[in-house]
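If you scroll down you'll find the structure; I have some questions about it.
Note that this complex is displayed minus one protein chain, with the remaining chains in position.
And then subunit A:
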Amino acid sequence: MTVMEQRGAYRPTPPPAWQPRTDPAPLLPDAEPHRVLGTEAAAQADPELLRRLYAQLVLGRRYNAQATALTKQGRLAVYPSSTGQEACEVAAALVLQERDWLFPSYRDTLAAVARGVDPVEALTLLRGDWHTGYDPHEHRVAPLCTPLATQLPHAVGLAHAARLKGDDVVALALVGDGGTSEGDFHEALNFAAVWQAPVVFLVQNNGFAISVPLAKQTAAPSLAHKAVGYGMPGRLVDGNDAVAVHEVLGDAVRHARAGGGPTLVEAVTYRIEAHTNADDATRYRGDAEVETWREHDPILLLERELTARGLLDDETKQAARDAAETLAADLRARMNQDATLDPMDLFAHVYAEPTPQLREQRALLRAELEAEGEEGR
């Protein structure tokens, strides 16, 4: 038989039928960020929740201002402010149950505080007397994470472990728009979806990764759209609408708790302050842009709604302000005391037991300290 005859006789077997692994349509985010405040839906919002969010936002704004002031006074080494992003910070803390876990980045000390962490302990990293100032197990808040997006796989692993143990625990992880470009963002979302881990990812898209705007960070239709590639739902929300963020995150947490797997939430917000006190935002953005966002301020939006519904009398306003001033005064007073430092702590927690080499180095430091002490006499 000739080759051509053989070919003529060849009847290819059709490949196995192809089907998408999952229907992408229900995973897609809405075309516009979800909003409640300023819409008809706002009338349905629980007055108690509105007041609670309001009090927390006012507290959060004051906390940011106080921490920024402490930095200018030299009491903090550096402070990445979440001014303008308080709705995300507060809602992330409020949607969680006590047994749940929060995984903050370095800009999320407010979320940790809103969850119950002592503000002084939350700011230990930025004051510089240690790295993590609080016991992560006490309020189930993971250490503030500086390397971008690396906390996301931790949240996935913890949520997965809790589910393996049969515990009803959800993990909520915070990351910024810049962090979504990191490999760990991709790996965490992929693991979470494959394992159907009870975890919620909240991307606070505040417009900038230090100086680099989102347009240079991604070509995706939105950051929420990235969810679809992992087979998880993506939700887009107005990050300055505290009620909307609370609703979307609450839904995602309930979905995860019910065994529905992970959700990616993109909250569109804006970093009103520079990246940190050490940054100069005038080098990469104009005042006009910042002013536009100030008019879309999370506290302002909530105040308008509360006022329109007659829920914000002077007394409520004053009570929120008083609570904020109390927090600020306490923070100021305690941060103005010099930190207690023990250089020997440098060796105390590197290993469960110091290695022989560390014992030698510890002895060296102790001798140096003793010599210093004698000189000082």
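Basically, a residue touches a chain if its C-beta (ideal position, glycine included) is under 8 Å from a C-beta of that chain, and two chains touch if they have at least 3 such contacts; residues count from 1.
Just so it is clear, contacts and distances are computed from a predicted model.
One subunit of the complex is not drawn; among "3-methyl-2-oxobutanoate dehydrogenase (2-methylpropanoyl-transferring)", "Glutathione ABC transporter permease GsiC", "Glutamyl-tRNA(Gln) amidotransferase subunit A" or "Putative phosphonate transport system ATP-binding protein", its UniProt record names it "3-methyl-2-oxobutanoate dehydrogenase (2-methylpropanoyl-transferring)".
Annotation: of A:187, A:251 or A:325, A:187 touches the absent chain (contact as defined above).
Of the listed positions A:57, A:112, A:126 or A:158, the one in contact with the omitted chain in the full complex is A:158. Of the listed residues A:66, A:109 or A:150, the one in contact with the hidden chain in the full complex is A:150.
By the touch rule set out above, subunit A reaches the unshown chain at residues 130-132, 135-137, 142-143, 147, 150, 152-162, 164-165, 171, 183-184, 186-188, 190-191, 194, 345, 348-352, 355-357.
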